[in-house]
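Right, one structure below, let's go through it.
One protein chain is absent from this view; the other protein chains keep their places.
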Amino acid sequence: MPNLSVIANVGLGHYLVLAAIIFCIGIIGVLLRKNIIVMMMSIELMLNAVNLTFVSLSHFMGSAAGQIAVFFIMTIAAAEAAVGLALVVLIFKKYGEVNIKIFERLKG
Amino acid sequence: MLPVLILGALVILFGGGLIFLVSFLGPSKPSAEKSMPYECGLVGVEKRDTKVSVKYYLVAILFILFDIEVIFMYPWAIIYKSNLAEAGTFLFIEMMFFMAILIFGLFYIWKAGALDWE
Amino acid sequence: MFSSYDIVFYLLALFALFSAFGVVTSASPIYSAFFLVLAMMDIACLFVMLGAFFIAGVQLIVYAGAVVVLFVMVLMLFNLHQETEAFSRGTISGMAKLGVTGLLCGILATTLFHFASTAKTIAAEIGPEESTEKLAKLLFSDYLFGFEAISILILVVAVGAVALSQLKGGTHAKS
Partner (left out) sequence: MGGDAFEVTVNLVKMAVIFLMMVQMVPILVWAERRGSAFIQNRFGPNRVGPLGLTQLLADAVKFIMKEEFVPGKATALLFYAAPVVALIPAALSLAAIPYSVPVHVEAFGEYGPYVFNIQGYEAGLGILFILSVSSLGAYSILMAGYGSANKYSLMGALRASAQMVSYELALSLSVIGVVLIYGTLNLSEIIKLQEGVKFGLPNWGILYQPLGFVLFFSCAFAECNRLPFDLSEAEGELVAGFHTEYGGFKMLLFFMGEYGHMMVASCLATIFYFGGYNIPYCTPTEVLQILETKFASSTVASLLTSLVFLISFLIKVGFFLWLFIWVRWTLPRFRYDQLMNLGWKKMLPWSLFNLILTAAAMLILKG
């Protein structure tokens, strides 16, 4: 009979490990995908994982400051998505593709 | 939260299950014409590059930006009334500064022609 | 032994991992986007379990309701039917990438888990109304500068987005 006490009683550690795994899935997405839009989605996933870390720490340490950090992260993530997608649309209009290798051609 | 999830599951089960059950009731006579995209009875002109105005996604981008500003107003609205006596003026000026920049942004977008649809 | 809280957490965690994998592994970008919505809703549920009700609502409105809608709309504008090269090529570099990521994952998880076991776990139970009020008071006093800076950031982004999306012509216009 294995010791199940670590698995039961969900606490801070469980949330942090979950967030870490989601973050790494996001990294895999950024490294392995070629479509810029999917890469941006993976970045959003990573930011979400960070948010989860912040909120769980804020909950288990009894401070609301973590939630405010999440608020700001969300804002910045949305801004990043807006500008990033505007760039992607420009690239698509010019080359008709959204592959990351197109970005090699962008020279000043 | 749990009741919300349960209700969501219930709704999906209801919709999906009924679609599945109802599919046994109706007739089934597939034909080549029927499975073509519907274009008012004409033979479809397959054109992959449908030109879509950039405006649609520009509207979505502007929506995201303003939506964030609106979201920041909710916490403000909650505490505004209860703190009116002690910090009312402070909170008001804070938000007016925030809103002034928002309105300036709206004005810029307006003048740049991003809100004009031909 | 397992409380209902634990069971709900594990279900949500499994679903979060499933949808996160879906984002990364779907060949069609539109499915990635829909998996991303599922992941975000799931994380919003986790936020509710952590007592951050307001943040959960914001997560749904901003991420699921706005950012991913933008992603889906852009994908629909492009109307890409199939993807030619979904994943980057090269077995060796791919293995190296996966290995590095796995290592990073392991290091992160062990560090965090170790840290978590030393951290104090005081879970203050407060209702949604009070927690939102607490958050608002903190935002409009200690974090006031950040709040005002956000408005300027958004102004800059709005100007940039309008400038970048040249208003003439459609998505498939030949320049």
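Residue numbering begins at 1 within each chain, and the chains themselves are lettered A, B and C in the order written.
Here is the rule we go by: contacts are C-beta pairs under 8 Å (C-beta built on N, C-alpha and C of every residue); 3 or more make two chains touch, one makes a residue touch a chain.
Everything quoted here is computed from the prediction, not taken from an experiment.
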{"item": "Neighbouring shown chains of the undisplayed chain, as defined at the top", "value": "B, C"}
{"item": "Which of C:Ile61, C:Leu138 or C:Leu164 contacts the chain that the document leaves out", "value": "C:Ile61"}
{"item": "Where the missing chain touches chain B, by residue", "value": "3-4, 6-8, 10-12, 14-16, 18-19, 22-23, 25-30, 34-40, 47, 50, 52, 55-56, 59-60, 63, 66-67, 70, 73-74, 77-82, 84-85, 88-89, 92, 95-96, 99, 102-103, 106, 110, 115-118"}
{"item": "Chain not shown, touching residues in chain C", "value": "30, 34, 37, 41, 44, 53-54, 56-58, 60-61, 64-66, 69, 72-73, 75-77, 79, 127-129, 132"}
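Following the convention adopted for this analysis, only the chains that are shown with their structure count from here on.
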{"item": "A-B or A-C, whichever has more C-beta pairs in contact", "value": "A-C"}
{"item": "Whole-Å separation of chain centres (CA-atom averages), chain B against chain C", "value": "18"}
{"item": "Shared interface positions of chain C, touching two or more other chains", "value": "54, 58, 62, 66-67, 70, 74, 77, 135, 139, 150, 154, 157, 161, 165-166, 169, 171-173"}
{"item": "Residue numbers of chain B (touch at least two other chains)", "value": "54, 57, 61, 64-65, 67-68, 72"}
{"item": "Complex contact set, residues of chain B against chain A", "value": "54, 57, 61, 64-65, 67-68, 72"}
{"item": "Chain A to chain B touching residues, read off their complex", "value": "71, 74-75, 78-79, 81-82, 85-86, 89"}
{"item": "Complex interface listing, chain C residues touching chain A", "value": "1-3, 5-6, 9-10, 13, 16-17, 20-21, 23-24, 29, 32-33, 36, 39-40, 43, 46-47, 50-52, 54-55, 58-59, 62-63, 66-68, 70-71, 74-75, 77-78, 80, 83-88, 94, 97-98, 101-102, 104-105, 108-109, 112-113, 115-117, 119-124, 131, 134-135, 138-139, 142-143, 146, 150, 153-154, 157, 160-161, 164-166, 169, 171-173, 175"}
